[in-house]
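The structure under discussion is supplied below as structure tokens; questions concerning it will follow.
Of the protein chains in this complex, all but one are displayed in their positions.
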Amino acid sequence: MGFRLGLLNPNTDMGHTEAMAGVARGVLPDGSEVLAASPERGPASIESAADAVVAAAEPLDLLRSLPPQDAYLVACFGDPGLDAARELTDAPVVGVGEAAYRAACLVAARFGVVTTLPRGIPAIQDAARRHGVGDRLAGVEALNIPVSEQGGEHPATTEAIVAAADRLAAQGAEAVVLACGGMAEVATAVQGRIGLPVCDGVAFGALLAHALWRAGLRTSSVGTYARPEAIPYRGQAFTDAPG
Amino acid sequence: MGFRLGLLNPNTDMGHTEAMAGVARGVLPDGSEVLAASPERGPASIESAADAVVAAAEPLDLLRSLPPQDAYLVACFGDPGLDAARELTDAPVVGVGEAAYRAACLVAARFGVVTTLPRGIPAIQDAARRHGVGDRLAGVEALNIPVSEQGGEHPATTEAIVAAADRLAAQGAEAVVLACGGMAEVATAVQGRIGLPVCDGVAFGALLAHALWRAGLRTSSVGTYARPEAIPYRGQAFTDAPG
Amino acid sequence: MGFRLGLLNPNTDMGHTEAMAGVARGVLPDGSEVLAASPERGPASIESAADAVVAAAEPLDLLRSLPPQDAYLVACFGDPGLDAARELTDAPVVGVGEAAYRAACLVAARFGVVTTLPRGIPAIQDAARRHGVGDRLAGVEALNIPVSEQGGEHPATTEAIVAAADRLAAQGAEAVVLACGGMAEVATAVQGRIGLPVCDGVAFGALLAHALWRAGLRTSSVGTYARPEAIPYRGQAFTDAPG
Amino acid sequence: MGFRLGLLNPNTDMGHTEAMAGVARGVLPDGSEVLAASPERGPASIESAADAVVAAAEPLDLLRSLPPQDAYLVACFGDPGLDAARELTDAPVVGVGEAAYRAACLVAARFGVVTTLPRGIPAIQDAARRHGVGDRLAGVEALNIPVSEQGGEHPATTEAIVAAADRLAAQGAEAVVLACGGMAEVATAVQGRIGLPVCDGVAFGALLAHALWRAGLRTSSVGTYARPEAIPYRGQAFTDAPG
Amino acid sequence: MGFRLGLLNPNTDMGHTEAMAGVARGVLPDGSEVLAASPERGPASIESAADAVVAAAEPLDLLRSLPPQDAYLVACFGDPGLDAARELTDAPVVGVGEAAYRAACLVAARFGVVTTLPRGIPAIQDAARRHGVGDRLAGVEALNIPVSEQGGEHPATTEAIVAAADRLAAQGAEAVVLACGGMAEVATAVQGRIGLPVCDGVAFGALLAHALWRAGLRTSSVGTYARPEAIPYRGQAFTDAPG
Partner (left out) sequence: MGFRLGLLNPNTDMGHTEAMAGVARGVLPDGSEVLAASPERGPASIESAADAVVAAAEPLDLLRSLPPQDAYLVACFGDPGLDAARELTDAPVVGVGEAAYRAACLVAARFGVVTTLPRGIPAIQDAARRHGVGDRLAGVEALNIPVSEQGGEHPATTEAIVAAADRLAAQGAEAVVLACGGMAEVATAVQGRIGLPVCDGVAFGALLAHALWRAGLRTSSVGTYARPEAIPYRGQAFTDAPG
């Protein structure tokens, strides 16, 4: 039987959810299934820390709401709720942000990041350091175009991504990371234009989840990612995880 | 007119909320007021990443629910929702975790941390690095006693904290950080027992918020902590911040 | 009874000493007292490492010369003699350099520094790393104006600080640190001009010292900051500390 | 058509080469092919830096000797010649050392490493830092058993690995990395014994190479991994790469 | 009896070998002898990682081929084979790359590096970090002139080095490192032109090797640099070291 991936989009933009599921389906081996979910309430995109904390618990609820999958992908570049999701299951859980950084560092010594808004640049620099790849970050360029205008149906955004990638190449980037799940759809088109590898965490993240599953690796159930202790939750039930 | 501090406890344990407010009132200058709030639903304590993401949006809601204060204190050692809260107001916002680390580094070259459960040790090491004090962390000792059994009414916990502090001193700690708001009540008692400074982020955090306010420093409204862009929120209203 | 702060200026510029004492008095709670002292011999400002080592022992002598205070502030941005002063007393001792870095990191994710001379830029970068905030330093801009021309009576200097702050904002600074005690007087004026928090270590450092004192935190007497061993001093008496 | 992986073993132990090829074939999707190669001369295992430099050029020669593959795996934990191999092809090239570190960090917050000889411990600590995962390394334990006694036919070695993994768990490891391609065969057996994820870079590295290929990512041809300049080679031909 | 230095050039450019030996002889104390060797086959210069791994084993063979010397210098800026050479002898072994970084940090707080080709810039940044001097690196400038056109007989190269050094000074460099053994010959001339110390690892490396020898310091024979274990070498003899 094939590989079953649960794609958890913490935001409420179902169009992006479907587009990302399509990207994942397009790269996973034959016979794989992708079950994508997004919450019914909350931000349609995550552009600030305020949006991120509102959305951070959604991957947990989505994970609990799905039938158990072989692996999960948290499909938002900031990886909100990723560690929490790992506590709830011993299936592998991968974030698209970490996946994109990893991809870049496997094909290039230096990479640059294209993001949506300038306010997010320090957070991306900090995330790169947390992921251990800060020394390989050549630069971050912001498009000044919000998440809602990302995707295949916005050709002006694609042009802006190409221009930003060129600026990053001039700063020494040997590969480019797209810092928004909504950019996943255009990754291949951008790569064709700029002559550098373009790393989209949705495609590579889905494959990374598959790789962990095939290698027989499960999230550690000891220490940091052990199941949460059952503590009182007021006004809502504490629900332990699937498996 | 005096200083008004909003103390935002992301968890639902109102007993701890009140105890922490008492600690803050006990150290702030005369004429200060502390308005403490905690959410009506959610975890009674934060012991896992799952608990933390569920609670992370509460400081925002609490902040919006209070009349504007001069400064705010996010009163949970993991500082959930701290950066998000900073986006919503230009009043200073301080977290008790960062406050405790800062206090320790002002009075000692090396410090140790007493925490509740072993599962949280890597997260504390990572937080110390993120706060730039990882090189000064002599060790972390876990009590194996949950948050619910912290506080002045649990003398066995106090004994365990003293024993853990002694183990940290043997590892080179010159000061001790208490990694739980619920421990704030016993900080003075522990300090009297061990002969090392005992840093509780509630007392020092309240004073740090006061210090920023008195110095005329407000959270930057440029870049990372600028007000969030107004994006669509499905099923709930996007509400901008007080101020 | 109120808080008594000993302000120790390692250099001999009594005008700056008085100006800094005024800044501290202006922000401390009512009933606080500031006793300021500066040495009778030595450099009128500290612009090189040579000046710094000549002045580094002054905080110790000044500290010994004053009646015991509740806390002390070493009032020179390079924090000369700070660790040494901590050995001599268990009262809290704060440096204006560390205070300014701390303030900036509590109100902004990235900050820039305005300093006097270009020669000092590497030392500021190194100090930021030592204080654990190197990753948050957006840039350092030098005025090319010496310490002697800092202060409220030099309007051209104020203009130059504003211009330097604008350059730092273009490099991503979300707050600005003034790297000279002599700039403390104009911090508020500069802040009004540039729309970013302006962090002066004199005001915030005085409040930080107050915060430690109110929180009941004393400098650790174990390890690094223990009293110095009594060793032979040739040609001068070894004098142990107040307290 | 299926995925074709070139497995390049820099040492001359053809038994381990075949065992590793078997591990890779066991995890890759149906229809994949693994073409394994090892050199005719050189060390039978790599246990010192001297062995490593002798073997470091082998991956290049092996890569040139094979028909072009979709991706390559350098199959020795020290990743000798990995960057060099990346210069010779735009197909993805993965090293089993980097793959094992990556796997561990996707399933655990802290990991430990089991290696063969104590002399290699500092090199493993350094490699972990170079890969950006030094802060997540809980410890390294050496078996004091050489590479030649690794593999499924040495049950005493398996027992020693289990014991070393237990020591690592006591140091905080939440997953275990096996620092020798020759250990790949027993990874599953060890995992069954110790209750922690056991990360073998051969299985996961093969899948990582597959993931890059499926995601359409190729090694960057710009900058660090650009084709080598043609310079004079004395006594041997300079041969450019396949691709 | 005088000091005997073995200069091991991993590449086959005997002209550069002789030029570097001349530089070393010019600075070592009277009575010193320099025995220089380079391999009979392999790259005439090292400009890529592929060249480097081909040449990396040469220092070992050269070291074995010479009569025992008091100390050795690996004379290629990338320090290929340096750690391996240290395993084979307890005489001190120094690399010209590490020597040049050390020299720069002894005479300046910030330094810049002049290298041959842009492709090598990330590798130099990484090496500086590995050597613990990454925070002191002000910049790297590439000449776009290959190794074969370095040396005293290429005046245009010297002009280009001077221009690159000026660009580095504008970035804050207080000293300049020449990242190519072939540049050693012109170091003095460049220093005369630019007013900054110019650090060539050949001259300083030879003196560093001498300093270790005179101080009675030998390469540690314990741990990392212990003699290699005797393992089977297929198709070639395993030969242990001189010493």
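Letters are used for the chains, namely A, B, C, D and E, taken in the order the chains are written, and counting of residues starts over at 1 for each.
In this section, a residue touches a chain if its C-beta (ideal position, glycine included) is under 8 Å from a C-beta of that chain, and two chains touch if they have at least 3 such contacts.
Because the structure is predicted, anything quoted here is derived from the model rather than measured.
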Chains on display which the left-out chain touches in the complete complex: B, C, D, E
Absent-chain contact - pick from E:Val133, E:Val147, E:Val162 or E:Ile231: E:Val133
Sole residue of E:Asn9, E:Gln69 or E:Gln191 that reaches the chain not shown, by the stated touch rule: E:Gln191
For subunit E, residues in touch with the removed chain: 27-29, 83, 92, 94, 98, 102-103, 105-110, 131-136, 169, 172, 174-175, 188, 191, 195-197, 199-200, 203-204, 207-208, 210-212, 214-225
Residues in subunit C touching the chain absent from view: 12, 40-45, 47-54, 56-57, 60, 80-81, 83-84, 86-88, 117-119, 121-123, 126, 130, 146-148, 223-224, 226, 228-229, 231-236, 238
Hidden partner chain, residues of subunit B it touches: 109-110, 135, 172, 174
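We adopt the following convention: only the chains that are shown with their structure count from here on.
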Same or different residue numbers at the subunit B/subunit D copy interface, by half rule: different
Whole-Å gap separating subunit C and subunit E, where each centre is the average of the chain's CA atoms: 44
Centre distance in Å when subunit A and subunit B are each reduced to the mean of their C-alpha atoms: 29
Interface hub residues of subunit C, defined as touching at least two other chains: 109-110, 134-135, 172, 174
Touching pairs - complete list by chain label: A-B, A-C, A-D, A-E, B-C, B-D, C-E, D-E
